[in-house]
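Have a look at the structure below before the remarks.
The complex is shown incomplete by one protein chain, all other protein chains being positioned as in the whole.
By letter and in written order, the chains are A and B; residue numbering begins at 1 in each of them.
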Amino acid sequence: MATADHQAELTRAGANINSSWSRFTYYVRRYPLGAAGALIVIAFVVIAIFAPFFATLDPTTTNARTSLAPPGGQHFLGADFMGRDMWSRIVYGARISLMVGIGSTVLGCFFGVIIGLLSGYYGGWLDLITQRFIDIMQALPLLVMALLMAASLGPSLENTIIAISIPIIPHVARVIRSNTLALREMPYVEAAKAVGMSETKIAFRHVLPNTIAPLIVLGTAQLGSAILTEASLSFLGLGVPEPHPSWGRMLSESAAEYVRTAPWLVIFPGIAISLAVFGTNLLGDAVRDILDPRQRS
Amino acid sequence: MRKTTTLAVAAVGVFAAATLPAFAQKSGGILKVQHRDNPASLSVHEEATVSVQMPAMPIFSNLVLFDQQKKLQSVDSITPELAKSWAWDDSKTKLTFKLEEGVKWHDGKPFTAADVKCTFDLLLGKSKDRLRKNPRAIWYRNVKDVTVNGDAEVTFVLEKPQPSLLTMLASGYSPIYPCHVNAATMRTKPIGTGPFKFVEFKGNESITLARNENYFRKGLPYLDGIEFKIIANRSTRMLSFVSKDFDMTFSSDVTIPLLKDVKSQAPDAICELHPQYVSRNLIVNEKSPPFDNPKVRRAMALAIDRQAFIDILTEGQGSKGGAMLPSPEGQWGMPKEVMEKMTGYGPDVAKNQAEAQKIMTELGYSASNTLKTKISTRNIAIYRDPAVILIDQLKKIFIEAELEVVETSLWHAKVARRDYTVGMNLTGVGADDPDVNFVENYSCKSERNYTQYCNPEAEKLIDQQSTEADVNKRRELVWKIEALLNEDVARPIIYHDKSNHCWHPHLKGFVTHHNGIYSNWRFEKVWLDK
Partner (left out) sequence: MATYIIRRFFLMILTLIGMSILIFVMLRLVPGNISDILFDAAGMVNEADKARLEAELGLDKPIIVQYWTWISGLMTGDLGYAYVSEKPALDEILPRIPVTAKLALLALIFSVLIGVPLGVISAVKQDSILDYSLRVFSLSGLSLPSFWLALLILMAFVHYFGWIPIYTDKPASIWHEIGLLSIPALAVGFRASALIMRLTRSSMLEVLRQDYIRTARAKGASTASVNYNHALRNAVLPVITIIGIEAAFLIGGLIVTETVFNIPGVARFLVEAIRWRDYPIVQNLVMFIAVVTVVVNFLVDMAYVLLDPRIKYDD
């Protein structure tokens, strides 16, 4: 329903709404920052998926002779103190960061949607209980929550994803719930009830699809912050552990020791994280502008 | 009358002499030292880390102490402290100390021989009061009793001769505690007879010490006080050292790669590279198949390329050796030709690896049929980094290992439960003596031998070297033990680490020990030339 407005605008602009190309160029012109963000995100996704293709060397092979090799030659972004190729580690790191970012966002959204939907649609005691639960979870700072979760689950890639996803749940649940509350009163839901459709079916068939827009808005906004949370956890010693090449750990560990003697170890992962997060944020802003009618500019 | 042989009697006068150049020391000033983490308490007898030693040692006095002005700790560098002199009896089982008189605890109560007895009763578990943790109880396993003869004389009675007792008493880990203060108070408000009084310990922030005006050595210490500031982040520590907010870094804090950075920003800083007496080692659970097969363990011992570890992790500065710290710093290190005979220490790495490969091939492993396992280690960089290299090296002998990082606080418990197959471990040693190192880490009953290595033959040799009075004969026995541990693949030592300790040149009178990091923090003759 949110895009309907844009469709109207497109028609007004005299564009052919059936041509996907002109639609694409419209969005690019209307949201240049968003387009740039989308480009960055797509680039990272492609690199992550085809990491073995982009990487020039194995990211875990150590080599005493190439320890701290400066950029150039075989290691064109240099090598870390274990002689591992920086470019290949950053390429594989994209995989890890995207797994953490997308994995935790999807996981958090999944549970958030279920909780928000059920609590908003059914209301009553279920709502009261879940609302308190959400209040509780939101009273804890995100990083503290992630820290406690990471400590209790133990260090591993999967557990880091879970730890980062937990604080996302209440956030998503709250938004979905308020959307559902509004949707519950919609005429088509009333109509579905009238024809005797089961409550659960209505909730998932008719209410859920209409919460997709705010969900995408939330999800893209969370993506970048999930990647940064992993970096902060790494800094505190609780992020994705070795041997996974995590950007956060690469940056936080080499920042201390090599910032002057081997700055490439600090600059490149720093650029990788900032660029990836910047891209998702740009994209997230544009998505919100497009999909969220209230905040449309 | 008991006949005594005087081994060493040192007059108080010795202290003013010798190693320090003769220029006037200035008194006063607060020494500002960096600290890396929050020590659990300041009770030396309950802890086993330099995080406690560095700020707590200035509070206390020992009976005897390794010379604070010499770089190496050895039998010859033991100097008097609360004990004026000492002597063994003829049977070499009784060690008698004559004590300083007129010494006062920081709270004003007089120090007597009874305090010495109280301290060792506490360590031997004989007193009513108990230590929460007693990590070095095993050091005194041979002490039968400590007896008091008047206020100024005390005798250690041993089961059998043990010349190394004096070495252990000279470690920073062996301060004398007062009778009149209980163990719990010692953790929070320690009382000692040392050059500095405890003032305040603000958790995660700072530890403050002030000059002890009534210190029994007149005119000492020079400093008015010491302030240890806890800075958890290493980058922040380095930056605040080069900006001269501190006089001294934390012990061994400036790693080899960091040194260049520090030197480029503070070119006149004095930095000393020294071993920490901490070895990286491999632990293998011999109860877990296929590692119950000695051949597999031998192949692993052969596959280790020690030089690669040293080159990568210490830019070539680390040293190869056995369990004891290698020469020249270590007093018990093996000569090169003895060491190179041991499994995996031969100079031809390719040959070793080929032999290891052959063993593995005979056992049916190959590039297509690898042995899959996990390498467990603590989730801290100093543990993880060597583990990553080890995994890489083991690929060559068809072992495909996956890294399992363990929440750091659970590491010892996990190893003690034998809940691991292969592990990367670090072992720190409190004093450069086989009675400390072998007994703590390889004897059957030690609480610090968490890998539970237990070989009756090694046990016998360990006991034998302990009673041996002749240093050269003892050394030969030590090398024999090293060879046996190597053969058993008990805990293959990968390398011994080195690191830097830095201070600004206006700090004078400080000497870093090069074969131990736990005993050079009395600070009584340190002064500031500002």
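FYI, a contact is a pair of C-beta atoms (placed from the backbone, for glycine too) under 8 Å apart; a residue touches a chain by one contact, two chains touch by 3 or more.
The structure presented is a predicted model; accordingly, all values stated were derived computationally and were not measured.
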(request) Specify the shown partners of the omitted chain in the complete complex. (result) A, B
(message) With the missing chain put back, one of A:A51, A:L117 or A:L251 would touch it. Which one?
(response) A:L251
(request) Determine which one of B:N149, B:T188 or B:S366 touches the chain that has been left out. (result) B:T188
(request) Taking the full complex into account, find the residue in B:K126, B:H180, B:K202 or B:K460 that is in contact with the omitted chain. (result) B:K202
(request) Consider the whole complex, including the chain that is not shown, and state which of B:Q265, B:S288 or B:Q307 touches that chain. (result) B:Q265
(request) Tell me where the left-out chain touches chain A, residue by residue. (result) 32-33, 132-133, 135-144, 147-148, 151-152, 154, 224-225, 228, 231-232, 235-236, 248, 251-252, 255, 259, 270, 273-275, 277-278, 281-282, 285, 294-295, 297
(message) Touching residues of chain B against the unshown chain: what are they?
(response) 32, 38, 40-41, 46-49, 132-135, 184, 187-188, 201-205, 229, 231-233, 235-236, 239-240, 242-243, 245-246, 265, 407-413, 416, 428, 447-448, 450
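In this section, only the chains that are shown with their structure count from here on.
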(message) Show me the residue ranges of chain B that touch chain A in the complex, using the header's touch definition.
(response) 233-235, 238, 255, 257-258, 260-261, 264-265, 307-308, 311-313, 315, 379-381, 384-385, 387-389, 391-392, 403, 405-407
(request) Going by the contact rule at the top, pick out the chain A residues touching chain B in the complex. (result) 60-62, 64, 67-68, 81-83, 151, 154-156, 237, 241-243, 253, 255-262
